[in-house]
Every structure is written in structure tokens, then in C-alpha cells.
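Of the protein chains in this complex, one is absent; all others appear in place.
Note that the chains are named A, B and C in the order they appear, and that numbering of residues resets to 1 at the start of each chain.
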Amino acid sequence: MNASAQKAVARSSASEVKDITLVEAVNMALAWEMAHDESVVVLGEDIATNGGVFRATVGLKERFGYKRVMDTPLAENLIAGATIGMAVQGLKPVAEFQFMGFIYAGMEQMVSHAARMRNRTRGRLHCPLVYRAPFGGGIHAPEHHSESTEALFAHVPGLRVVIPSSPQRAYGLLLAAIRNPDPVVFLEPKRIYRAVTQSVTDNGDALPLDTCFTLREGDDVTLISWGASIMETLQAADKLTEQGISAEVIDVATVSPLDRETLLCSVAKTGRAVIVHEACRSGGVGAEIAASIAEAAFLDLQAPVVRVTGYDTIMPYYRNEQAYLPQVDDIVEAVEQVIAL
Amino acid sequence: MNASAQKAVARSSASEVKDITLVEAVNMALAWEMAHDESVVVLGEDIATNGGVFRATVGLKERFGYKRVMDTPLAENLIAGATIGMAVQGLKPVAEFQFMGFIYAGMEQMVSHAARMRNRTRGRLHCPLVYRAPFGGGIHAPEHHSESTEALFAHVPGLRVVIPSSPQRAYGLLLAAIRNPDPVVFLEPKRIYRAVTQSVTDNGDALPLDTCFTLREGDDVTLISWGASIMETLQAADKLTEQGISAEVIDVATVSPLDRETLLCSVAKTGRAVIVHEACRSGGVGAEIAASIAEAAFLDLQAPVVRVTGYDTIMPYYRNEQAYLPQVDDIVEAVEQVIAL
Amino acid sequence: MRQRHEFHVDSTRYLDDHGKPLGELPPQAEQTERTLAAYRNMVLTRAFDTKTIALQRTGKCGTYPSVLGHEVIGTAIGQSLASTDVFVPYYRDQATHILRGVSLTELLLYWGGDERGSAWKHCPEDLPISVPIATQCCHAVGVASAFRIRGEARAVVCCVGDGGTSKGDFLESINLAGAWHLPVVFVVINNQWAISTPRTVQSSAETIAQKAIGAGLPGHVVDGNDYFAVTETMDQALARAHGGKGASVIEAVTYRLGDHTTADDATRYRSAEELKKAWERDGLKRLQNYLHNTGLWDPEQEKRLQSECKEAVDRAVEAYLATEPEPPTAMVDYLFETVPMALQAQRERIADKYRARTGQGGAA
Partner (left out) sequence: MRQRHEFHVDSTRYLDDHGKPLGELPPQAEQTERTLAAYRNMVLTRAFDTKTIALQRTGKCGTYPSVLGHEVIGTAIGQSLASTDVFVPYYRDQATHILRGVSLTELLLYWGGDERGSAWKHCPEDLPISVPIATQCCHAVGVASAFRIRGEARAVVCCVGDGGTSKGDFLESINLAGAWHLPVVFVVINNQWAISTPRTVQSSAETIAQKAIGAGLPGHVVDGNDYFAVTETMDQALARAHGGKGASVIEAVTYRLGDHTTADDATRYRSAEELKKAWERDGLKRLQNYLHNTGLWDPEQEKRLQSECKEAVDRAVEAYLATEPEPPTAMVDYLFETVPMALQAQRERIADKYRARTGQGGAA
């Protein structure tokens, strides 16, 4: 066990407050829960000895042993399916997909089994499992390493899709995801894995799932986002403040099932909504949010709900990836447009 | 070769007009194109000797030989991927997935390769392939045989998703799909495989892709649907006529990329839109359509865009499947609501 | 410089087509009660099968996959499994389910379009019927991993068809079973057909059992119509698994004597002669002959058994037909542990429509 592994593990003694990054918060939540619930196990490619290619599982094998921290053969379908077998046995497996771009081989198991086990056995068996995957672009990565396809999972009934956007929420939401008795797809915005540090108390407190987080209150427009785009959204809100526009910022966090109440309350107040996400526009989670708001808040809306998103094409290789990602100025421009109406 | 196989094959001599069902139209289009373009091949489970479990490929092996009509081992990932290999070689493979519920193992190949080959090689290689699958519920089938997950494919840039809703459109759109030099996911609404017959001329005329079809003109509301739900939508339109409400009915047909122009033109006229689909509501293709209309036709809309859809849960086994499927009365009720506003 | 690595699989058979021993029988042949119980289960399974097909033909059941030709294998598996083991089925394992305590009514409910058919009262840890081919193999290694992690001396048996062995799930799972030394037995039920696709189209491998070699596992071929051969092989493989000695792959060779399902017409793709030949190797009849020959069974007992089985099946059918469908709100109630906020309005709509249709308030 090398030095950085020891450090990471040392963290999870009770109620310490630490300045940590998002990926360290993931590690801290895993360590906390493994220490307090021996049914929690983790598995994936390169997660044990190597501690994960992003170091999210570093130190866990040394602390909890190889029986609970398992390097698997290279097969995502197998990982997705074996996790189901562990879960119906009452373990709480947390499986890592090394990148979201490699999760698709696991789709059949997720859609046809994980999401359905409780329903099809009328509660006889259920799947308290978590599928973790780093996702999103902007880190100069090779092909297939920049996907944001959360919408594919959000459209599957029986799956929860949870996306943290800060160290604190990563810690609290991952704990909640592990404790939740149903399958959770937990997507970690790798672009902000180490973007900021935040002080997090390692006390095992979970945050609620199925709830949006209002990060900033405002009156003129509701900015709705999740994942790494929260960074640009908050920066845009700052810029807008300078222009005298007061933006409410909501982190959706659980993109399915969706907390429409929080969103609608906000829009009832502001009358305007701009949705920001990195995934391509058509059929993104933004479409569902926009459709829901436009339907339920029809009379409240003073302007159309606008989406600032990636384009309907494949994330370019890294030389051009910034041209794909929604930028702060795009958000500001969209808000200016809806305000002008 | 048995009698019904011979009949099916006998159909594809030039310019015959035949009263045929939707599934027969699929067979006729395959036979026409195989007869006129020897690069067209078909493959899948049980499609050669058996002619497909729905008989869509009946007679093709007898007519075109086993080299062009291939029973594969049972492996959807392999089918999806081998099809790509054939396509980059200039064949025009048409692969059948026996049911949409078994397509997910093929997702990785579809998302990561079929959809991207042209883009990632900057046009050096491309994939003129068709992935066919029967989809949708309502036929009293076992578990996993009733899925409508077109939205998963519609969110993947680089794939076309095409859904016929009549024998004529099945014939013309499948021909167009095969001739199209890019990958097409061609979903066949099996609930209406044999629901109606229609007179179709077997002359090799394709219909345009990327275009909605306006099935009925009307002034008061735009009904937007695709696939098997077109049946209930048309019946609802009939009922509405009796109530003095004039409904325009649009078959989206290509759910991705989406022909927003036709939809917006219609809504500009009617001021109201109701979207009908069988898939679960959240994140369905209806969300994208509703979001697009609500944004672009903000000032035209006299009522919110309403969706009549399946619920956000798993299609129940068949004793309760009708309680899941959108019914004519649900559509009528939704229209009454938006008209009342 | 060349080096040679050698591998093999063995195949086992004890009874000829007429139930005559081909040589010495395995010790299991001395367990007379077990053998008779096996025979009774095979007859019950076949009676259930015949009746369910009839129900489907008269519109009283959905599409149903006949188990005809699989009775020996399924029964031997069910007997070999300990009650604390976990069974991971595919969709043609009626003979095993019955021995595991799944009721005939539950089986009928499943194929009759009612989710409660999988809410088994007995063997509550067994996995439900798996329709997506071979996917259950991954669950099996997951369950076996749970046993290993917790240090339990339990084992898993997972069934899959010959067609299913072409799918990655099976191949990935046997590899993991080898790599992780898991207490799991994979039984490939090679009935020569995957719907219309013959075994030879699935693979050019001479046997399916040899797929075990690539996973570093022992592979066995066994005559799936030979009760003693399957029982011995299952007992040995499970002893191995229970004893911490790892996984195995068994190819049980039989023939699908019926259509693929009630939606299929096998005359489209296979000959009457082939089917006739397969009937000559029927394992139920073979065991019956053996029992008659050895004086363990007589026509009187047979008559009594047949009528007992008929009665048991009739009772189950009655209970099945008398079972009211669930209120449709059930489609939402079991999706998650509790109905999420986001689904409550939809649940209300389902309940309202149900009330309007039936006048029943039960769904609320």
C-alpha cells in the first residue's frame, strides 16, 4: 500500500472535516460505508490494486481486503450482471465502469434485469446496487472517453440516475445511493473530479435522492443544470448578477426520477427557465425538463424554456472539444434572450 | 420451400399492386431490394430457414441463397458488430433483432461504432446498414417482448430511427433505409404487423426519410404520433370529428433526426398539440417534440403541449398490458383538455 | 521448439435407449426412493406441460415453452441441489422449479401474464425465469460470488440452452467462474435447436462442453436422457462446488421434442424422421423401462401416478383461472421500494381509470 492510498483510507475515521475534491469524496463515501456496513462490496476493472484509473477506490483493497474489493476480468456486461447476482443476495455492490463510454455493453443487464428485478418478482428479490461511472468531456481524453449519455438511463423505468456536482453532494449522494434498496446509476462528472475542494464532514450523513438542490436563489430566471455544467452555470449566474439579472441556480442531481416540484416552484417565481447540459440536445434530459415545465407552467412562463446543450453530434476529439461544450457565454446569451422576451 | 414462402417471394416481380399487411410490406421491400442490388444481405436469428419468427424474411433464403440470407448464432452484440464489418465492406446488410427487448446487447456496437464510423474516419468508411426490430406491446406476449425504447436510439447522434405505421410506409421507408448510406434503426410496430392490409405497388419506390407524414389535415389541434399508436390516434381523430373538433394527424415516421418544420407548421396553424406514444413518458421522443414545439412555437401555442403516453414503469405482463397502453379515450380526453384552455 | 498443451472432455452414459444398463451403474442407482421420486416428478412435469399447451390453445394462457424432452435433466438438477443452494433458471426448467417448491399455479400465472407468478413462496432466493437468453449466467456468478465473499458453503446451478452458449454472457460468466474459483455449476441443456437454428449453426465445436476449456474449467458431456448419468454428474459437480473446488460446465444432450413455444411451428424447419428418432431416445420412457425391468414399477403404480398427476395439474389450473388479475396500479407499486413522488400522479391516473372501468376502489 503506497502513501497516497494510506492517506485516502486514513480519512474515514469518524466525523473528520476535510478539504477534499469530488473524487476524494467518492472515495471517502465508499470507505465510510464499507466500514459501517459489511454487505457493501466494490468491483470493477483496475479498482483494487490500482485504486481505479481516477483513484476513486484507492486504499479500499488494503483496508477491506480483496474479497470485498474485486478486480474483475475485462467485461462490462459481466460486471453489470454479476453485480445483480450479488445484489439479490443482499450484498450492496458498487460496480465501477471505467468510463461511461464503456457502459453500453452492460445495458442489457441494466435495462432487462437490474431495473426490473423487484417489479418482476413482486418484491421477492430486489437490487440494492450502484453502477458508478465517470462521465463527460473536457479533459483532453481519447475517443470514447467523453460521453454524457445520462438520458439513456433516465428513460429506463426502475433505474435512478444520480449526478453529483460538488464534493459534498458526491459524498452525501453516494452514501444515499449505496443505502438505497434499488439500483442507482451514479455518474461522476470527471471534468470536475479535482476542479475544486470543499470542506466535507466524514460523518456518514447522506443527502436525499430524488431531490433537486437549489444552489442559489434568484428572481429573474431559473438556471437548471447538473454535473460539470453546474460550474459554467454558476459562473454565468455571476456574470448575470453583474448585469443586474438575478438567476436562481438549481442542480437537478437526480435526473430520474425527476423532482419536478422544485423546478416548477422556481419557474412559478421567475417565469423563465434555461436548461444547461453537456449531452447532445435532442432527447437529452433537458428535453424532458423543458417539456414538463412548458406543460405544467404554461401560464407562468414569460418566455420559452431554452436549452443550452451540446450539439446533436459526436463529441469531437479533444482539439475541438471546447467547441462542443456549452460555455459560460452561451448560457449568458440564452438568458439575455429569454429576458428580452 | 413451403407454399406461403413461395407466395411471399412470388410477390416481388415488377410493379405488382398487392393488398398486403405491414409485415408483408417489409418482406416485399427486402425482396425487391435484394433482387435489384446484390450488395443487400440479411442476417439474424431464425431469419433464413424459418423466415423470421414474424415471417418478415420468409422466402428470401430460397430465392437469394444462404450466402445472402444468414441465420446467425444467438448473439445480438455479434449481430450488431458483424453487420458493421459487412457494411464497411460495401455490403448493405439488414440485420434483424428478433424483438426490441433483445437489442440492448447490441447497444455498444451501435453507439460506439455504427453511429460513428463515418465521422471518426472522416468519411473514409461508412455504414450503410439497417437494424430491424419488431417493437411495442399489445400482442399478449411474454416478458421482454413488448418494449418501446426508440428514445434510446433517437438520442444517439449518427443513427437514424425510422418507424413505419402502414404497409405503404413500411415498404417505402424500408427501401429508403436500405439505400441510405448511413445506419438506420428500423422499428416495426408488431401490434399492427397484420392489423390492416393496404394496396401497395411493388415498384421499388422509396419514401423520403427525415420527413413527417401528414395523414390527415385539420385546424383545431395537431395530433403527433408514430408506430402502432397511429391507429388509436386516427381513431381519436374520428371521434373528435364527431364532436366537431378538426384534428390534424402527423406520423413522425423518422423520430431522429426530427422533421421539426412539418410539426411547427402544423402547430402554427392549429395552436395546439397532443403527442401520443406508447413508450414511457419521461425522456420519450415525445419529450423532445414537446420541448421543441414549446420553444419554437411559444407565441403560437394556445395551450400547453400535452403528451399521452405509457407510464414511467415497466410494461406489465399481458393481463394488464392494456392498462399501460394509451387508449383512444385518453387521446380524446387530452384533446378536450387543450381545447378547453 | 514446440510444446503441446492437452485438454479433454469426457462424456457419460449408463442406460441404452431402452433403459438397459450398458455396464455398471453409478452408486446413485442404488438410491431407489430417489429414483422413484425422480420418475414421479418427470411424469408430473409432462402432465403439466401437456395441460398448459392445451390451455394456450384455448386462449387461457400466453405463449408457453414446452419442457418436453427436458424432464430428466431438470429433475436430476432439482434433486441434486440442496435447499440452501440457489437455482438460476432459464425459461424451460419446469421440472426443476417443481422440485424447488414453485407451485404449478405460480408457473401458470407467469406464463399466463401475471407477475405474481415469480413471487415464489418457496426457494425465495432462486432467481426468476430469465427470458433474455444467457443473461442469467452473469447473475449466477454474482450469487456464487456472494457465497464466496461471505464464506458460505452453498452453490449455484445455472441453466442455459445450446443457443445461449453463443452469447457473451455465458462465455464471460464461465470465465469468471474459473478465474474466481466460484461454487457454480453451469448446465447447458443442448436440445439440438435454438428455435429454428440447429446446434451445428451455433458453433463448429464438436461439443459444447469444450467451451469450458477456454475458461479453465472442467467440462463434461452427459446423455441428458439418462437419469443416472445426469444425476451422477450433477452430484459430483455440486460436491466439487460445495467443497470449495470450483466450477464446472455440464453439457446435457437431449432433444426438444415439442415446438419451441406455442407460437412456433417446428415442422417448418425440421423433419418428421428426426423427431421420430428423438422420441426413441426419450428419457422419461427410458427410466420407466428401467424401473419396469428392475421390478421397481408396475402398470398399476403407473396408472395411479398418472391420475394423481392429472389431479394435481387440474387443481393448479383451477386456482390459476380463479386468480383475479392484479389491480393495474401494481405496475407502479413494485418498481421501487416506495413509489417516488414523480410517479404519484401517474399512479393516481392508473387508479382512476381502473375505478372508472371496474367500479373497484381497491387500487387506490
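Note that contacts are C-beta pairs under 8 Å (C-beta built on N, C-alpha and C of every residue); 3 or more make two chains touch, one makes a residue touch a chain.
Predicted model only: the values in this text are computed from it and were never measured.
Here the missing chain is touched by one residue of A:90, A:142 or A:208, and it is A:142. Of the candidate positions C:19, C:78 or C:178, contact with the hidden chain is made by C:178. Residue B:121 is the one among B:121, B:203 or B:241 that touches the chain missing from this view. Residues touching the missing chain, restricted to chain B, are 41, 67-68, 70, 72-73, 75, 77-78, 80-91, 93, 108-109, 112-113, 117-126, 157-158, 160, 180-182, 210, 257-261 (touch as defined at the top). Annotation for chain A: contacts to the undisplayed chain at residues 2, 45-46, 49-51, 53, 71, 73-78, 101-102, 105, 140-145, 281-282, 311-314, 316-321, 323-324. Although one chain is not shown, part of chain C still touches it, namely residues 1-14, 22-23, 166-169, 171-172, 175, 178-179, 181, 201-207, 209-217, 221.
Simple rule for what comes next: only the chains that are shown with their structure count from here on.
Per-chain CA centroids place chain A at a distance of 40 Å from chain C. Separating the centre of chain B from that of chain C, both taken as means of CA atoms, is a distance of 35 Å.
Look at where the CA atoms of chain A average out and do the same for chain B: the two points lie 32 Å apart. Across the assembly, chain B contributes 76-77, 101-102, 105, 143-144, 282, 312-314 as residues in contact with two or more other chains.
Contact of a single residue of chain C with at least two other chains is seen at positions 115, 132, 168, 330-331, 335, 342-343.
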